[in-house]
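One protein chain omitted, others in place.
Lettered A, B and C in written order, each chain numbered from 1.
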Amino acid sequence: MSASYFDDIGPIAFEGPQTSNDLAFRYYDPDRMVLGKRMEDHLRPSVCFWHSFCWDGFDVFGGGSFDRSWHRLEGQEMAEARLDAAFAFFEKLGTPFFAFHDVDVMAPASTMKEHAENFARILDPIEERMQETGVKLLWGTANLFSHPRYMAGAATNPDPEVFACAALQIRQALEATHRLDGENYVLWGGREGYDTLLNTDISRELDQLGRMLSLAVEHKHKIGFKGPLLIEPKPHEPTKHQYDRDTQTVYGFLERYDLLADVKVNIETNHATLAGNTMDHEVAAAFALGIFGSIDANRGDPQNGWDTDQFWNDPIEITRTMIHILKHGGLTTGGFNFDSKVRRQSIAPEDLFYGHIGGLDALARGLLAAAKIIENGAWQDNLVSRYADWDGPLGQEIMTRASLEDIAGRALADDLDPTPRSGQQERLENMILAAF
Amino acid sequence: MSASYFDDIGPIAFEGPQTSNDLAFRYYDPDRMVLGKRMEDHLRPSVCFWHSFCWDGFDVFGGGSFDRSWHRLEGQEMAEARLDAAFAFFEKLGTPFFAFHDVDVMAPASTMKEHAENFARILDPIEERMQETGVKLLWGTANLFSHPRYMAGAATNPDPEVFACAALQIRQALEATHRLDGENYVLWGGREGYDTLLNTDISRELDQLGRMLSLAVEHKHKIGFKGPLLIEPKPHEPTKHQYDRDTQTVYGFLERYDLLADVKVNIETNHATLAGNTMDHEVAAAFALGIFGSIDANRGDPQNGWDTDQFWNDPIEITRTMIHILKHGGLTTGGFNFDSKVRRQSIAPEDLFYGHIGGLDALARGLLAAAKIIENGAWQDNLVSRYADWDGPLGQEIMTRASLEDIAGRALADDLDPTPRSGQQERLENMILAAF
Amino acid sequence: MSASYFDDIGPIAFEGPQTSNDLAFRYYDPDRMVLGKRMEDHLRPSVCFWHSFCWDGFDVFGGGSFDRSWHRLEGQEMAEARLDAAFAFFEKLGTPFFAFHDVDVMAPASTMKEHAENFARILDPIEERMQETGVKLLWGTANLFSHPRYMAGAATNPDPEVFACAALQIRQALEATHRLDGENYVLWGGREGYDTLLNTDISRELDQLGRMLSLAVEHKHKIGFKGPLLIEPKPHEPTKHQYDRDTQTVYGFLERYDLLADVKVNIETNHATLAGNTMDHEVAAAFALGIFGSIDANRGDPQNGWDTDQFWNDPIEITRTMIHILKHGGLTTGGFNFDSKVRRQSIAPEDLFYGHIGGLDALARGLLAAAKIIENGAWQDNLVSRYADWDGPLGQEIMTRASLEDIAGRALADDLDPTPRSGQQERLENMILAAF
Partner (left out) sequence: MSASYFDDIGPIAFEGPQTSNDLAFRYYDPDRMVLGKRMEDHLRPSVCFWHSFCWDGFDVFGGGSFDRSWHRLEGQEMAEARLDAAFAFFEKLGTPFFAFHDVDVMAPASTMKEHAENFARILDPIEERMQETGVKLLWGTANLFSHPRYMAGAATNPDPEVFACAALQIRQALEATHRLDGENYVLWGGREGYDTLLNTDISRELDQLGRMLSLAVEHKHKIGFKGPLLIEPKPHEPTKHQYDRDTQTVYGFLERYDLLADVKVNIETNHATLAGNTMDHEVAAAFALGIFGSIDANRGDPQNGWDTDQFWNDPIEITRTMIHILKHGGLTTGGFNFDSKVRRQSIAPEDLFYGHIGGLDALARGLLAAAKIIENGAWQDNLVSRYADWDGPLGQEIMTRASLEDIAGRALADDLDPTPRSGQQERLENMILAAF
């Protein structure tokens, strides 16, 4: 029995900061009220299927190091045993959501027909386990990057037959997400970009990608799926350049193909930093541009230039991000999905728990500190007062009525010499740190 | 006499690849016909004022190392001596264009009034020298980042008075550019971003920046300036985050503020690489999105993480970029502006020539190789045939008529198994290299 | 009076985590006992002269934004006013140490003679203020990078006359450090490397650098200076390549020139990360190699690829570093020197305090958490047990007696199949975080 893989562990309980139990929460306390809402409802944490239940610990330099019991099985039997293990883990961890790619949950398939059949066959077993455990689906998605047919992209492939294969997977995964009451549907374009510009027509490929999104939006409405579609930005890897580079880039793409009403972003911390952004920037920019959707919570390694997908366990960085989420009213359909994996040397069943416990505790600490900052008010007050003159006469004149000549004339006539004001970066940084 | 600073040198002549003269061109031959157009008309090279005539060789760790004769003068006298030196240099080098910021050419000013006066006073002297030498203006711009008043941004400053100061500079620089028959007007938002997100309201700042652009567009039409406005993307530096990150980001900004008709991009090589892009990507993306304007030709140093603005002397990288320019019909109002500076240790007058000669020869080699590739046709042919199926029945069906269901149905019914085709990256790379 | 620049502020008192006073310490409590030693004696914090009292806020893109009162003076008068301001700041902040370059404290000089005179003239005033305030000297150093004569290096300059100028500055600064009872003498080779390898003979330059170090060591013994000489590693900037790249590189250099007995490293956080290392790696490596000296406490900005020298305010990263220092018995002659500067927009006198308060509080939190970890013992226990088999028979056999053949034979004979053990990375990361 695969479920027995975790038999010696859990359930994980909240024991508070002073506990010496490595298999307990120090800060994550689902029912604790924070700013009038349960902590769990603030964070909406989700465990991902691929990293924790599909990956066997291989990397580019070496083979699988894990010895998960279900990896020794095959086909549908393997797939169901894997489901058992996963739902056992979800229950013991006590998190309310999970997320999956089609290929994560099904028996492996070689052809499109087999894919369609194998995926269809796993939906009943998933649904049963969801009902038994009460665990809900944060989002589903289709894996359009692992099969070699996608080596040159899915929607952006030079071969329209590959686009058609992708369309089949998206249709099926979107409908499955709808059936399983998923709250969002995610698209990550891991191969939607290029390895070399020398063989690539950016213009055609962008149009193809825009077309696929439009088709998915149309289908979503047709089947009555209410959740948003979410694009997950990433700058590159496995490609040299991925079109959905970061939040600001995705915004331009959505504008171009008229998708702003239906598509938002699923922001991953590790992708943010690979793109040269901070996570709080990506989140703040998404809110500013009206396309915030959900979060893939993880982190990269500053010493390694690729997507390491480690658990996001920096409560300070989380606080800096969380203040923007709280300021904008909190998550709606989105959640904090642990797109995170334990290290290749973390081969014990316990390690999967340590990783998620660390991630949950860090999110909880970030939430508590952010709530303190929001309640204190000084951070928002500083922002408001810093820009206050833009709500005054000159600011309003500039933004609504004046011409360049008018404004330039004013500067000259008054020989303007604006008073320098401190940006107070250090004071504001201290404020964040004092909230712990 | 400042003009005498270069007395011992030049003019620089084309002598061909075999010359042993360090002060001659090996490849840059302005009148040589390439694909039916003079080389100079293809490249439209421009020397920039700031790096070569204003910078004294200081860096963050040490003071000025150059001993330019005009640096010992002051005020209007200095400004005119500097003009003399610059135009003497332009003539000896034989390049047709130059580019400047307002503060590069004028006597230093402390107040806005003084700024306006000093800038106005230098326009006649510039115009005279342009007429005497025949050197033309590729673009003008206003420096909205060096004066401490802009430490928190110009258009995006929390103080609308600073916006007004910037408006005055833009108005004046735009009108001067118009008067001097400049072909474009450039905006680089060196401080339009933030040092810390903790004190920043992205939403307000983007609106302010959009407003300034709209005001400039309106004014451009009012005064009858025909050239495009050009935004110069850069990811950061001096800021931590600059809003005009790269071409795809600027595209989204222009869409958002409805500026696509009047504003394009001035793409700098060093900014491209700092943003994690290749230069050929930026140029190809700008053409794909319809916003290509002009080029700031330089390069960074892969060992240094800032904007080193060295001369772009990699003919291979230039070729990879130039094929996209040629494919799209070549430059129109844009040019190759040497936003490039000699190193701090390159203190001799000759060094300014070595730098520009290397840059011009590299551009010429890149142009010649790109022309060979375009004439040969194999590169374009590969692109066309690679995507040919998108012009066939399935491709057209997908792009114009079918629903997701239709396409998915087709994949399933036919159990599609698309034939894998090589991406031929290595063959295409060899093709580029064989063109030298 | 320059001292009056800070008249409205301080002294800064410890008020505890709950204070709402931005100008108080929340964690830094000098007399608090931690592992049997006063917190101040653990941290030995030092304020640096250059960033806080010499820099005027300029950056490469713009002029000075600060309006420090002494910047309006000149010569010796300026230098003494600057001293007054600095010592007033030290006293109000309550830190026990400071550090300086020769040029930081003296009246500016053009020639070597003037340099020698002006530096000599400021030593009495420094000594007086040290006696009045009780503030001690952590280290002195000579600035061998700002004057244009050093543009191509100091010891590694192709011109031996430049080496001689550097020798004069080193002699004088080393003797001054001795006279002022400095605890260490630091060398940072900001220009000891190259801008282009094309004009550089690495072999000669390394020998020159080795020679300068040997001369300084010899002189140190001659004058009876007891403190260590400290090299400050940095990978590049202002150079493209600096010879003293990181701790492991400096170790090889010290081996090569037989300097291990007298020279150690002064490790700067920002330099560590620019070199692609973590700070805890640099510190742990320095202890492992026997060359740990002192710390320049600051941080870089992951979005900016240069030496931003911001205040190190990440208590988690500090904890990860501090556990290595505590494990090895703590600091001896070294300290935590704030080689840190407020941002260019932080123009108010208060901002200098906010920066240092944030830095001190973060160090204090890091120390407290590290002490908790050391006292708990689980971190060290895990290390010991992980390597325990190396103290067993096979481990000892391998390390002391066996040949390759013996060991290989054993592996083959026993068909060794080592038991995989978890690396427990996530559990250990949780352990660090739980210490806050």
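Here is the rule we go by: contacts are C-beta pairs under 8 Å (C-beta built on N, C-alpha and C of every residue); 3 or more make two chains touch, one makes a residue touch a chain.
None of these values were measured; they are calculated from a predicted model.
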Original post:
In the full complex, which of C:M39, C:V103, C:A216 or C:L229 touches the chain missing from this view?
Top reply: C:A216
Subject >> From A:T19, A:S65 or A:S403, residue that would touch the chain that is not displayed >> reply: A:S65
Original post:
So which of C:E77, C:E161 or C:E375 would be touching the chain we can't see?
Top reply: C:E161
**OP:** Tell me which residue among C:V34, C:A152, C:L187 or C:A434 touches the hidden chain in the full complex.
**Re:** C:A152
Subject >> Option from C:D8, C:D124 or C:D417 whose C-beta touches the chain left out >> reply: C:D417
Subject >> Selected from C:D56, C:D181, C:E255 or C:E375 as touching the chain missing from the view >> reply: C:E255
Subject >> Missing-chain contacts mapped onto chain B >> reply: 17, 22, 26, 65, 67, 273, 276-278, 302-303, 311, 313-316, 342-343, 345-348, 350-351, 354-355, 357-358, 361-362, 420-427, 429-431, 433-434, 436
**OP:** May I ask you to list the residues on chain A that touch the chain which is not drawn?
**Re:** 57, 59-65, 145-148, 150-152, 190-191, 195-196, 236-238, 240-241, 274, 301, 303-306, 343-345
**OP:** For chain C, enumerate the residues touching the unshown chain of the complex.
**Re:** 111-113, 116, 148-149, 151-152, 157-165, 167-168, 170-172, 195-204, 206-208, 211, 215-216, 218-219, 222, 235-236, 241, 245-246, 248-249, 251-253, 255-256, 275-278, 280-281, 284-285, 287-289, 320, 379, 382-383, 386-387, 389-390, 392, 394-395, 398-399, 402-405, 407-412, 415-421, 423-425, 428-429, 431-432
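FYI, only the chains that are shown with their structure count from here on.
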Original post:
In terms of residue numbering, is the interface formed by chain A and chain C classified as same (over half shared) or different (under half shared)?
Top reply: same
Original post:
Could you state the distance in Å from the CA-based centre of chain A to that of chain C?
Top reply: 38
Original post:
Taking each residue of chain A in turn, which ones touch at least two of the other chains?
Top reply: 276-278, 420-421, 423-425, 429, 431
